[in-house]
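Here the complex is missing a single protein chain, while all its other protein chains stay put.
Letters A, B and C name the chains as they come in the text, with residue numbers starting at 1 for each one.
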Amino acid sequence: MSNDKAVLLISCTDKPGIVAAVSTYLYEKGANIISSDQYSTNYQEGLFFMRVEFSIPNLDRHFPAIEEDFRPIANKYEMKWNLFLNSKKKRVAIFVSKEDHCLVELLWQWKAGDFECDIVMVVSNHEDLRATATGFGLPFYHFPVTKENKPEVEKRHIELLKEHNIDVIVLAKYMQIVSPGFIEPFRNKIINIHHSFLPAFVGAKPYDRAYERGVKIIGATAHFVTEELDAGPIIEQDIIRVSHDYSAAELKRVGRMVERSVIARALQWYLQNRVIIFDNKTVVFK
Amino acid sequence: MSNDKAVLLISCTDKPGIVAAVSTYLYEKGANIISSDQYSTNYQEGLFFMRVEFSIPNLDRHFPAIEEDFRPIANKYEMKWNLFLNSKKKRVAIFVSKEDHCLVELLWQWKAGDFECDIVMVVSNHEDLRATATGFGLPFYHFPVTKENKPEVEKRHIELLKEHNIDVIVLAKYMQIVSPGFIEPFRNKIINIHHSFLPAFVGAKPYDRAYERGVKIIGATAHFVTEELDAGPIIEQDIIRVSHDYSAAELKRVGRMVERSVIARALQWYLQNRVIIFDNKTVVFK
Amino acid sequence: MSNDKAVLLISCTDKPGIVAAVSTYLYEKGANIISSDQYSTNYQEGLFFMRVEFSIPNLDRHFPAIEEDFRPIANKYEMKWNLFLNSKKKRVAIFVSKEDHCLVELLWQWKAGDFECDIVMVVSNHEDLRATATGFGLPFYHFPVTKENKPEVEKRHIELLKEHNIDVIVLAKYMQIVSPGFIEPFRNKIINIHHSFLPAFVGAKPYDRAYERGVKIIGATAHFVTEELDAGPIIEQDIIRVSHDYSAAELKRVGRMVERSVIARALQWYLQNRVIIFDNKTVVFK
Partner (left out) sequence: MSNDKAVLLISCTDKPGIVAAVSTYLYEKGANIISSDQYSTNYQEGLFFMRVEFSIPNLDRHFPAIEEDFRPIANKYEMKWNLFLNSKKKRVAIFVSKEDHCLVELLWQWKAGDFECDIVMVVSNHEDLRATATGFGLPFYHFPVTKENKPEVEKRHIELLKEHNIDVIVLAKYMQIVSPGFIEPFRNKIINIHHSFLPAFVGAKPYDRAYERGVKIIGATAHFVTEELDAGPIIEQDIIRVSHDYSAAELKRVGRMVERSVIARALQWYLQNRVIIFDNKTVVFK
């Protein structure tokens, strides 16, 4: 029963005894540990990261107490931590422009039952993908964006997202640079798919530039959005081999395949609470 | 300091409290947990597997006590377990016939410092690779094998391996089927590289058969040797793409590349105590 | 203009002068050769395969003459050959059962303009995917299949396919073994996706058997259907890495990803006349 399951994510300075404290706590709460992953950097003073998935019968009823009782341990080790009940699905908004491949991939996997989340809305600066969204039973919000109205539109985006309690925003080929004012309220909650193997080809028209450079491999990168363009923490990357006889248009076509799978894996891991951000990088417990 | 580090490997029936018991024990011994991996099957009654890498100052001196004190916990949960001191290097024997690619790969990575082990000897049924072995400063034992003398030769192999306290035997293109009498004393300690993506092309001449079948991918499989040919627990597999214009000889040539990397990774993981065998499969904690 | 383009596919016994004869013929017809691929086996007497893509202004008007005039050259070298006008799209029927992933992938790529073909119908032994087919504007034919009515149903399949001039049939997770009587009239025109890396796991339930065997990689294979189960000429294969913590259900889930991309590439190459069958294998000119 997913009602019985939760994930605990922890980041803190590494010290002896953390794993013992956490696992003893969970044992005393009657938990069965389903999986436990841990990673410690050993540079500087050392950072400690942990993901524990556990089950407790009727967890959803006892959840507030369990959360509350963990606080002293968290405080002792000065942890940043989150406890996610599996039954409480994350609420997702997908932003798109005109290209549908990432959107369709996400919606298809969602409908197939592969994503444990509620996809709540599709937002776009164009009308093109309305039928795709509504065909999957989703509301479609169209906000045309110009240089002039962008601050106003982003304000309305934020209102809409807050009103619907959105937990994660996927920029699934939303061909707009979002401003710091939009990023701030959703810090570490906006995932973008970039159509290159970052840090190669930061910015616009990566396929044309890949073609110019004569690369033999093209890639895609899913990353959290930060104020610096295409420089946020990388969640996942993948590549596909190409050759001299691919035109820029064909690079783009095969690039769609790798973009689709990369954004889907990144979202999956985020939904499963496998991703921790630190130092502009990610730990991904697979 | 690797003198301070050890790895604990555990297999047992899954029960609540195991992680807490192990991590509390280690904490009380003054250990810092470097990494901890855990996996539970959830079929049947459930199996539990754990690998913990930890450090304790001056561990090598306290090792016997630490091992002894863990026994009651192990008994309580009916664990199969092993405690490996990182400073105690595994002793490796490599068996070869005429082809040198896997041998050279292993010796080169070893010399480059990538394998924490002592490669102690090279054993062969042919003279061909003597210079390669001795060039790396290793003794080379040549035992010609015929149908008639095979039982006698294997008896001498066993004596030689026991005499040198060999911990793991790598069949690095040793083109002989070893008998149950040889396997028994080195149960779960013999790693073979098979030149196909098992279970495709079990047995002899896999490249010729891959050519006949017109496959578009060829593979290699590293597995523990059991009495049933090419059917032991798989440690690692990998593949390489090929096309219609590869002859059987060319399949073999590119196959050497994938064989080399697969056997090297499998040995690496075994040496790092990342591999646990169960139900004719492996858990590999990477 | 695709009206100006055609592909010539040739198989014959290798002899000097074939390339010269073909390219001189095309030159005299005013053709510009866009791409030319050739492959010769050098075993036995040697087979020769060639694919030439060329353009001739107003080709569709001159096509019959061009075809007719090539006949003497073809006869001289005893060629098996085909001339495909790019503007004459192949007509495709897709057979499915209950799983939608391959169907949706093919339809999405088709709608995205990646496949130059007419997908004409979806045929199924179940009702489940009717909405998917009709959502893409395609007729959906439902023929329930039982052991008893199978010969009768296949007769109706054949009639339907012939009536609509179907050029290629894709078994996109059609979980039925088709009989020789169905294969015969569509020899070399039925493409199946098999959910394993053939020849491993021929037959039913490959993911369960992959799970049992503890493989570290799972694959998918697109092949032409012949009378022997899962033994026809392989067009494309690919794999995805898995680990011990994938359940049989999860193997199946990730397997869907590789099945989708493999069947899509195989169909693409077939539509672009890149595939030639010989000796129960394929030449694929990429």
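To be clear about the criterion, a contact is a pair of C-beta atoms (placed from the backbone, for glycine too) under 8 Å apart; a residue touches a chain by one contact, two chains touch by 3 or more.
Bear in mind the structure is a predicted one, so any value in this text is a computation, not a measurement.
The chain that is not drawn here is touched, among residues A:Asn82, A:Asn165, A:Ser179 or A:Asn280, by A:Asn280. Only one residue from C:Tyr39, C:Phe70, C:Tyr174 or C:Tyr270 touches the chain missing from this view: C:Tyr39. Within the complete assembly, residues 14, 16-20, 23-24, 26-27, 30-40, 42 of chain C touch the chain that is not shown. Residues of chain B that touch the chain left out of the display are 35, 100-101, 104, 108, 112, 114, 135, 245, 253, 256-257, 261.
Residues of chain A in contact with the chain left out of this view: 39, 42, 197-201, 213-217, 219, 233-239, 243-245, 279-284, 286.
Please note the rule applied: only the chains that are shown with their structure count from here on.
No other pair of chains has as many C-beta pairs in contact as B-C. Ranked by separation of Cα centres from chain B, the top chain is C. Each chain gets one centre point, the mean of its Cα atoms, and the points for chain A and chain B are 37 Å apart. With each centre defined as the average position of its C-alpha atoms, the distance from chain B to chain C rounds to 41 Å.
Taken residue by residue, chain A touches two or more other chains at 35, whereas all remaining positions touch fewer.
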